[in-house]
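With one protein chain held back, the other chains of the complex are shown just where they sit.
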Amino acid sequence: MLIIKRISYFMTTMAKGIASNLYLNVVTIITIAVAFLILNIFFVIYRNVNAVLEGWQGRIKIIAYLQDGVSSQQVSAIEGQLKKYGNIKGVRFYSKQDALSEFRRELKGQAAILSGVSQNILPAYLVVMVRDRVIRNGTVGKLADSLRGIQGIADVQYGQGVTERFSEMLVMVKMLGIGIGGFILFAILIIVSNTIRMSIFSRKDEIEILKLVGATNMFIELPFLLEGVTQVLCGTGLSIALLYLVYRFFLYRLHHAFGSLIVNAHIVFLSGGTIGTILVAAAMLGFVGAFVSAGKFIRHND
Amino acid sequence: MLIIKRISYFMTTMAKGIASNLYLNVVTIITIAVAFLILNIFFVIYRNVNAVLEGWQGRIKIIAYLQDGVSSQQVSAIEGQLKKYGNIKGVRFYSKQDALSEFRRELKGQAAILSGVSQNILPAYLVVMVRDRVIRNGTVGKLADSLRGIQGIADVQYGQGVTERFSEMLVMVKMLGIGIGGFILFAILIIVSNTIRMSIFSRKDEIEILKLVGATNMFIELPFLLEGVTQVLCGTGLSIALLYLVYRFFLYRLHHAFGSLIVNAHIVFLSGGTIGTILVAAAMLGFVGAFVSAGKFIRHND
Amino acid sequence: MIQLFHVYKHYLKGSAALEDISLQVEKGEFAFITGPSGAGKSTLLKLMFLAEMPTKGQIIINGYNITRLKRSAVPFLRRNIGVVFQDFKLLYDRTVFDNVALSLSVIGMPKKEIKKKVWEMLKLVGLQHKLNFSPLRLSGGEQQRVSIARALVNEPAILLADEPTGNLDQDLTLDVMKLFEDVNIKGTTVVVATHDKSLISRYSRRVITLEHGRIMEKQ
Partner (left out) sequence: MIQLFHVYKHYLKGSAALEDISLQVEKGEFAFITGPSGAGKSTLLKLMFLAEMPTKGQIIINGYNITRLKRSAVPFLRRNIGVVFQDFKLLYDRTVFDNVALSLSVIGMPKKEIKKKVWEMLKLVGLQHKLNFSPLRLSGGEQQRVSIARALVNEPAILLADEPTGNLDQDLTLDVMKLFEDVNIKGTTVVVATHDKSLISRYSRRVITLEHGRIMEKQ
């Protein structure tokens, strides 16, 4: 087939095209790199905020205070009952003694106020860890209420109000994330298709002349498609390189300085697989952008 | 002067230029609008994160537990002494009775554990509100230590560790804010100067011909400068309109739904003064961008 | 063979450029189209290689009715037609060599063969030493000869030349006309649009005279 046989022609034509429009191409590549970099930085921020929230979420639990004087058999029975709930991840028992030491630990430093607290005044309790989906659903309250009915449980606490707020906050961050991320992606698409259009536009004489000497649309288009793909690939590659620098000299250090405070998960650089996916997606983006622009100026212009 | 006399010529030439490159101009304006919008959305996020942190910061205080049996005169004396500190905003006294009701309030819902707590076991204390600069400086610990020496004060608590972290976090958010904001601004500058350059580039024949018929550089440049200013103004105007839509239909609603949770300050739309400042800055940006590009293609090309 | 039956051409804005043109150029014929400025010479040539579509009438080129041709077939028809444009239509960001090679590249000719053919063609128009120049660096006449070289290099069945000697001095004009006669002898149909009366009178060929978009006389 002609296309395959002439692959070197298309490559050199593309290269010449890039060389003859070097300034435009460099600017295009930098613009794409900058846009992708913004997207990536935003992605990192989003992931970290999300990680913080998910970390908080892990701490949401239901506390079931036991009636005074329940026997250890009764406790086991209650535990067994709770473990059958699909929405409960685990249960842990705190005896009256444990409760006091926990209380001491929480109020550490304010030793003065503890002087009058003896073992007897604190009830034993169970800490019930719930599955994430319950938190995301916002049905922690429902679950807690259902525990209230169990024989031997005196009272149920679950940080009323706060859990619902966490679910709402998670949803909100996700919405904002999708909203802003999608918006930036859209901006990149506009910029990419704009610059590729400019590139084709700046060579409309060439397109006209090629048509006049009998070139098929495919023949005219291919170097532009290659150019589009090359531009976006270079831009993306550059942005990944830049991102690595940002990561290496800024985020990475930040993490070491304040890591434990802000992020639960490590801040890690993109994995090889992710980079591969990004590059393939970028190539497709370039191709589609160039194809659409080429369609406007080449195919619909006979 | 020629320039003044021919103002209508420059305006119509600019209008013709925009009309003849309508596509390029529309794309330019949209690109600028999108870039500014990203900057603005980022600005809103930054302001809110900052507001949350500042809100937290307001809650940082030093608690000075008083020795048992200090008289009310002694308390007044201590209060008087503290108020002389430049770094202390205010002092509030909590008697043993107050301390118990506060404690009850804090542990509300866990009534069970309070049954054994009587008025006697809790010490009276002073809540010392510190000035913001102390928190920003990270010198809360120092201030607390200096209070320890005062006659009548038994112990001083100030949430050790947490205050330092808040200062660090504030610095970090500010750094990230400046870094990313500056980066986006830089990206906008690249995009703006790129698009204006393209606009001039696409009319280099016109520039050449104007020179050949004896036009001065000023005469050739002015319509381009006007075009650059117009482009950026339109783009910025559009972005402010878009921002208003985002604000009206997204942020504003969000605020009403979760407001109290995320932001202390209201999310308000840009003030008239801010919009004015932005437009003036945008006009200058367009002028400078066009001027630099024009310099490259018009003045340095004799 | 080129046949036109009652062809009209009205441009969107402005008056009729061609009115009721019927003519036939046989395979292997050599014909001049002449007439004053604005008579419709260029328009007539543009119709013949599908740069413009007729408003009315039928045009048949090499047996194909081009008013009914599928879009995708246009490039293949054009490969049989060499065109010298009045305004040259060269690529100023390519070399002279690349410009001439264009007609061969589009049909997928191997590089080596292209090189040989282009060099020979440039030699025929006396530009082999300006091979690697951009057309920007050439004089008006040199650019016109590049345009001629590009039109002839793929040995088309039909050659359409619009004012091909407008920028050439007398000696070069004779050279170029000799070139056209040579390809004509080898079987190429040649149609030359020109306002140069002395050129026409020097060669006793068929002359189609246009005036205000109408054919005045045939000979």
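Order as written gives the chain letters A, B and C; numbering starts at 1 within each chain.
Methods note: a contact is a pair of C-beta atoms (placed from the backbone, for glycine too) under 8 Å apart; a residue touches a chain by one contact, two chains touch by 3 or more.
Note that this is a predicted model, so its numbers are computed, not measured.
Shown chains touched by the hidden chain across the complete assembly: B, C.
Touching the omitted chain from chain B are residues 2, 5-6, 8-9, 16, 20, 205-206, 208-217, 219, 302. Although one chain is not shown, part of chain C still touches it, namely residues 11, 13-14, 35-38, 41-42, 86-87, 130, 133, 137-142, 145, 162-163, 166-172, 195, 197-198.
By our rule, only the chains that are shown with their structure count from here on.
By the document's definition of touch, chain A and chain B have no common neighbour. Once CA atoms are averaged chain by chain and compared with the all-protein CA average, the nearest chain turns out to be A.
Chain centres here are Cα averages; for chain A and chain C they lie 61 Å apart.
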